[in-house]
Structures are given as structure tokens and as C-alpha cells.
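Up next, chain A:
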Amino acid sequence: MELILLPLLRFAFGAISMAGGRWTRAISLLALLCDAALLTRIALLLAGGARLEITLGGWADAVGIAFVGDLIGLPIAALIWGLAVAVALYTWRNELRPYFFVLLHFLIGSAFAMVFTQDLFNAYVILELLTLTSFLLVGYERKPRQIWASLRYLILCSVGMSLFLLGIAVAYYHTGTLNVVRLAAHIAGNPSASWIPLAAALLVGGVAVKAGIFFFSLWLPAAHSRAMPAVSALLSGVVIKMGVVELFRLAEVFPLDLTFTVLGVATGLLGILYAIQTYDLKELLAFHTLSQIGYLLIGFGAESAASRLGALDYAIAHGLFKALLFLAVGQAVACVGSSDVRALKLERCSIPLATRIAIAVGMLGIVGIPPFAGFTAKAVLESGVHSILVRVMVGVISVGTAASFSKLLPLLPARSTATCERPTTAAYAWLGGAIALFLPLSATLVPRSILSATWQWPAYLEAGIAVMLGYGVHRLLRGRSLGLPKRLFRVEEGTVAIVAGVLIVFALLRFV
Partner candidate 1 sequence: MTARLVLLGLLPLTAALALLQRRRLYAIIGMALTSLLLASVFYLSQAPDVAITEAAIGAALVTFIYVLAIRRTGRLNVVASEVAGLMERVGDRIQGFEWEILDRFARRVGLDLSVQFVRIDEIEKVLLQRDADLGAGGLLPDAWDRRLLTSREHLPTARVAIVGPVSSAARDDESDRPSTPLVGHLTDVIDAVRDRRPIDTRLDLARFLVLSRHGLDGYRVVRDDIETGYAFVVAPHRADLYTQLEAMIEELRESGDLDRMAERYLT
Partner candidate 2 sequence: MIAKRPARSRLRRPPGLVVVGVILVTVFCLVAIRDFDYAGARTSGSDVWVDVAHGTGAANVISSIYLGARLFDTILEVLVFSVAALGVRFYLSARGRSYEAELVPESHIVRVAVGVLLPPILLLGIYVLSYGHLSPGGGFSGGVIGASGLLFAAISLGTAHVSQRMRPPVLRWMEWSVLLGLIALAALPATCSLPLLADPLPAGRMGSLMSGGSIPLYNGLIGLKVFIGAWIVIKHFVDHRGEI
């Protein structure tokens, strides 16, 4: 009941916001409060040991849409809520049209629904609603570059969703169900049926377009870096994560360990390489989102409880940090008037102090410096990865992260002569608080034994070495371009890459 009420209320608030008027902002606050109450209630029910499973409308299990609230869904729902609050605080003084709030309500409502749904076609519709709302939000300011970025986003996502629907067709034809759990039971009964690789490749490929996997999501860098900061934060923290959530669901149905590891490593490495190459600050963050999704996939592909928990942990930590970074960087860029790191460096005095502190905190968290949540999550994730090769790759990605973020170091130390202070400190404080709170919270997710095992000196040492090496790489490469092609990110290349990606996933499942 609470599970479905959460999205439905958001939709109702969205419908009311369509009317416009001066109550729009008050309604968005009311929506946040309602969400908080419902989420608390769900958390209490779960803590009380209840298993939250409903079929919408009270229909039989075989015909209705099933919603399940569990310990994977709840933290992500909490993350969505936290980011919604941050965005509300960040845009508090901005002049926004009711239209913006309508889209926001719909986006958050559908994200809540996505977290709980167990139905493949329901997931398809939700993902489409997410695509459309986020697509409109990217183009909200109507700058031509934004429009072009979001049009590419729409086209590629639509191709991806068509692949997903084709996958649904294959799976439904052979099993007669759309429910993930029932599908898993079917496949467990006959794990070598010839259609399984095709269905898995289509479903995974389709969602991967939305989830920010490198082969598939070539629209992502442009869309994320050109949107307005609040929207970028939501895209990175919420919309992308919904694709990842669906991938995790699929991982419970199909044997996807190897696929996830391969895709994760490829995504991580390519994301990092492009991040090192670019000097556009917002683009850097966007490429980073890719590399971090790579981490998540590696964690989920490692097939151990610890790494999966670590991945979940990391998904939330990344959502918080990346949102903080996008918001802070957005403000810095607005103050300086350019998103080029070199221009920002020259004008760094005009960036407000709070913004620079926020950037520093976000950086430290993403790079994985010990007291921050990023470190814990990363350590837990790595503790579950047993293959040496994959561990090395994870290490390389860590080094790359440090290297690409070293570019931001010169921004930090300067006396502030800020002239364009905008009252967004509350958003930073909120996210900062969430990050600080996240440490004890993650302890409730991850068993104490795993947690204490990771807080050991090898992990500290590893983090330290990674940062040092990263800085070294940064000094070494300084000013030199890696020569990676930029034209990869066009529509045509994106389409070819999606088809190629589906075939690769298919080959991995079929022949390996």
C-alpha cells in the first residue's frame, strides 16, 4: 500500500502543480514531507521484519503488476528523496516555471515506482516516463546546445527502449510472464534454453542505454554536462541509477556475472580516459559518472554478497557526491562564466568559499580518501572482488579518478573575493550532512564483520597509493591530449555502438 502510494502521491502533486500559481513551491515542499513520512513508514515496516510485497489492485500474482519493497530498494528510495531535497534547496531562489516542478514531480514519482516494481513492462513504461521528463528538463533553458544534446539523448534512449521491448517479447513468448521473480523461476527450471542469451542481451542492452554503460550510453556526456546544475545532479544521481536498478533486477534472473564484469571494466576505463582528456569541468563530471557506473557493475558482477552490498553502498555514495559536485561546479561555472578548468583557475577568487569547500568534499569522497563514505563503499566493494585481473583494473580506475580530479586542485586554495554569492549553501550543507550521516547508515546495510575487515591499513595504503599515482599521472600528462576521438558521441556512432554492444553481450552469454 505504501509502496504504490509513494509514486501515486507524487503524480497527484504533479497534476496539481500543472495549475500553476504561487502554491507550486509550497506543494513541492509538501510532497517532500509526504515522501519522508511514507519512506519512514516503509523503513519501520521493513525493520519490523515484514516483507512488503503487493500486487497492484489486489489482482492475482500471475496477472497483476508486483511491487516489492526490500533492503535494496529502500536505500535507493532514500537517496532519491535526499537528492530531491537538495535540488529543492538549490533552486529555492531561482525563478522557475510551474512546468519545471511538474516535470520534477513526475520524475521523482516514476523513480520511486522504478525502485519497487518487479514487472518488466511496467519498468519499460516507467523508464520511458523518466526519459521524457529528464529529456525535457535537460532542454529547459532552451540553449541550442542543450536542445541538441537532449535530442540525441531521446533518440538513443528510444532505440534502447525498443530493444528492451523486443527482449520482453522474447522472454514473454517463451515463459508467458512479465514478472521478474516468475521469470527467474522459469529460467532456473531450464537454464540452457536457446532463447535465454538473446532475451538477456536485448534486455540488458536496452537498459544499459539508460544506465550509463559506456558502449551504450554515448549520449550521456553531452546531456549531463550541458543541462543546468540541478538537473545534472538529478540525472546523475537518480535517472542513471534507475537503469542500474533494473540491471540489478535482471542480474537476479539471468547469469550476468561475466557480462557485468566486462562491461564494468570497459565502462570504467573508457570513462576515466575521457575524463583525463577533457578540460571542461562539467564534462569531466559526466565522464566520471560513467567510470563510477563501471565500479557498480564490477561490484555486481563479482558474485559475492560483500561486493554486491558494496556496490549498493557505492551507488548511494556516488549519488550524493556527484550531486554535490554538480551543484557546486554549476555555481562555480555560473560565477566565472566558463566551464573550462583553465579559465576557472584564473578566476578562482570569484568562486565563493562555500562552493569551493563543497567541491573539495566531493572530490575527496569520489577519489576515496578514508573518512569519507566513498572510501568505505569502495573498500567493501573491493573486498568482494576476488579475480586478480579485475582487482588490478579497479586499481587502475582509482588511479585514473585521482588523476582526472587532480586538475581541480588549483581551484581550491585562494582567498575568496566572491561577488556572486547565491544562497545555495543550504543545499551543500544538506548533502554534506547526508554524506556525514551515510557512514553510520551504511553500517546498517553492510554486516559489521565486512565493515571492520575493510577498515584496515591495507585499504588505507591502497587509497593513498592510488591518490599519489593519480597525481603523478596528472603531472606526467599535463596539457597533453590523449587523442581520443570526440566524434564517438554522435547519433550514428551511438546507434552502431548500441547494436555492437548488444551483440557483444549476446556473444558473452552464448559462447563463454
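Candidate entries met the following condition: all candidates are chains of the complex that A comes from, given by their letters.
By our rule, a contact is a pair of C-beta atoms (placed from the backbone, for glycine too) under 8 Å apart; a residue touches a chain by one contact, two chains touch by 3 or more; residues count from 1.
Since this is a predicted model, take the numbers as computed values, not measurements.
Trainee: Sort out for me which candidate, 1 or 2, comes into contact with chain A in this complex.
Mentor: Only one candidate touches chain A in this complex, namely 2.
Trainee: Which residues of chain A touch candidate 2 once you look at their complex with the stated criterion?
Mentor: 1, 4-5, 8, 11-12, 14-16, 18-19, 54, 56-60, 62-65, 97, 99, 102-103, 106, 110, 113, 121-122, 125-126, 128-129, 132-133, 136, 139, 142, 166, 170, 173-174, 176, 194-195, 197-198, 202, 492-493, 495-496, 499-500, 502-503, 506
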